[in-house]
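Pasting in a structure now, in structure tokens, and then I'll have a few things to ask.
With one protein chain withheld, the remaining protein chains of the complex are depicted in position.
What follows is chain A.
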């Protein structure tokens, strides 16, 4: 972020962060099984950093809990994300980060689907297609520069 370059969207809307999930008695109970639910998936992705801003995807409202759908029994997850502006050039990168985070954090029985919220981005179809294509995702992660940016989005901030 040098002084010369301008951000695409320098003053975005900020949304409130939701608090940590409250612990319940069932969570502490050794014998009860907790199924993977929407909130758990949302907790995985809400703290991902935005590539441009020192803010999380949740604060920019790029991801919302209501746009996360999970079915533990059928092992499917679907996540919709909403770029802050329709021409956001970071959309693919954000989608890739979401996908990688879920791949790393979920058991491999899950089928993971990440796509843009319908009607919120100019080149929605192209981005969705890229994200759905396993080969292209794998190829993107071979690219060390791309992987570096994705890892930065996924690392917990300690600067």
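Simple rule for what comes next: a contact is a pair of C-beta atoms (placed from the backbone, for glycine too) under 8 Å apart; a residue touches a chain by one contact, two chains touch by 3 or more; residues count from 1.
Keep this in mind: contacts and distances are computed from a predicted model.
For the chain that does not appear here, its UniProt entry gives the protein name "MMS19 nucleotide excision repair protein", which is one of "Collectrin", "MMS19 nucleotide excision repair protein", "NADH dehydrogenase [ubiquinone] 1 subunit C1, mitochondrial" or "Phenylalanine--tRNA ligase beta subunit".
Listed here are the chain A residues that touch the chain not shown: 1-4, 7, 10-16, 27-28, 30, 33-34, 36, 40, 43-44, 53-55, 101, 104-109, 144-145, 147-152, 154-155, 157, 159.
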